[in-house]
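Submitted below is the structure of interest, expressed as structure tokens.
Only a single protein chain was left out; the remaining protein chains are all shown in position.
Here is chain A:
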Amino acid sequence: MSGASVTGPSRRLKWAAGILVVGYALITLMPLLWIMATGFKTSPDSIAYPPKVIFAPSLEGYVNLFTTQTRQTADYLAANPPQTWYEKIVHDRGMVITGTSRFGERFMNSVIIGFGSTFLSVVLGTLAAYAFSRYRIPLKDDLMFFILSTRMMPPVAVAIPIFLMFRNLGLSDTHAGMILLYTAVNLSLAVWLLKGFIDEIPREYEEAALIDGYTRFQAFTKVVLPQAATGIASTAIFCLIFAWNEYAFAVLLTSGTAQTAPPFIPTIIGVGGRDWPAVAAGATIFLVPVVVFTVLLRKHLLRGITFGAVRK
């Protein structure tokens, strides 16, 4: 390997390409870094002109995100000195904490609905994908296309009858309703992705197991499932990210009990103008898990975003 092939890019081109790509990456990262930075600013710092790049970090945004507060008189504040570090942050701004905010609750809703629907869609999706991969099913291609086509409807259009249906069934604004809905939406992705993964497992493995006396079901659980583990895991992460990020259904079909974080975060307001550090803190807490998952997923990313159409 001399490294300098006739057709490969020249050293100069590599340098130029590297500089351009890194430049783009840094620009594209700016808004995300700005969200994280704003979360650690004080309110005045967050709206300073010119925008502050260097600032004294503060946890004010995070404290505001998790608490509700009210303004108090100087006498009251003097008579009730702060007990903890977070009370002190609030106290210094002439406020006192009156309770916890709804952010924790909404975040937990996202966790419950996200994991619940991911679990269901991966279980159902694996079963269906296995059947589609291994058996002759009448109208197989039509069924597969039908499963995919359910993704083409605009969510707002689907939400109209779902809204009426949920109202009649008592599923409006419930965790169960949202889990079912997200499962249905994610199933198309799960079936298509998992079919691709299962197609890649040689049939000979199962045949060997059947000859060894396994039943079909045992061959499925003891041979196919372990082989498909990576595929199932990455499908699960894709479903989780979708349910985690989903906004249209959440904002149209939930209002209180089952509301997830995406419709909630934009409604965070402070006392006197929008509390951008609190919004940024909420966004940071909400976005960081997805960033971690994306890094874990990078090998299967392409496959996931194209429903398995492009496998690299």
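Heads up, the rule we're going with is that a residue touches a chain if its C-beta (ideal position, glycine included) is under 8 Å from a C-beta of that chain, and two chains touch if they have at least 3 such contacts; residues count from 1.
Just so we're on the same page, contacts and distances are computed from a predicted model.
The UniProt record for the undisplayed chain lists the protein name "Carbohydrate ABC transporter membrane protein 1, CUT1 family", from the options "Sarcosine oxidase, alpha subunit family", "HD superfamily phosphohydrolase", "Molybdenum transport system permease" or "Carbohydrate ABC transporter membrane protein 1, CUT1 family".
Set against the missing chain, the residues A:32, A:108, A:229 or A:271 yield one that touches it, A:32. Among A:55, A:86, A:119 or A:163, only A:163 touches the chain left out of the display.
Residue-wise, the contact with the chain that is not shown comes from A:309, picked out of A:229, A:271 or A:309.
Remark: the residues of chain A touching the chain excluded from display are 5-7, 9, 13-15, 17-18, 20-22, 24-25, 28-32, 34-35, 38, 47-51, 124-125, 127-128, 130-132, 134-137, 143, 146-147, 149-150, 152-165, 180-181, 183-184, 187-188, 191, 199, 203, 207, 210-211, 213, 215-217, 241, 244-245, 247-248, 251-252, 261-263, 265-266, 274, 276, 279-280, 282-283, 286-287, 290-291, 293-295, 298, 301-302, 305-306, 309-310, 312.
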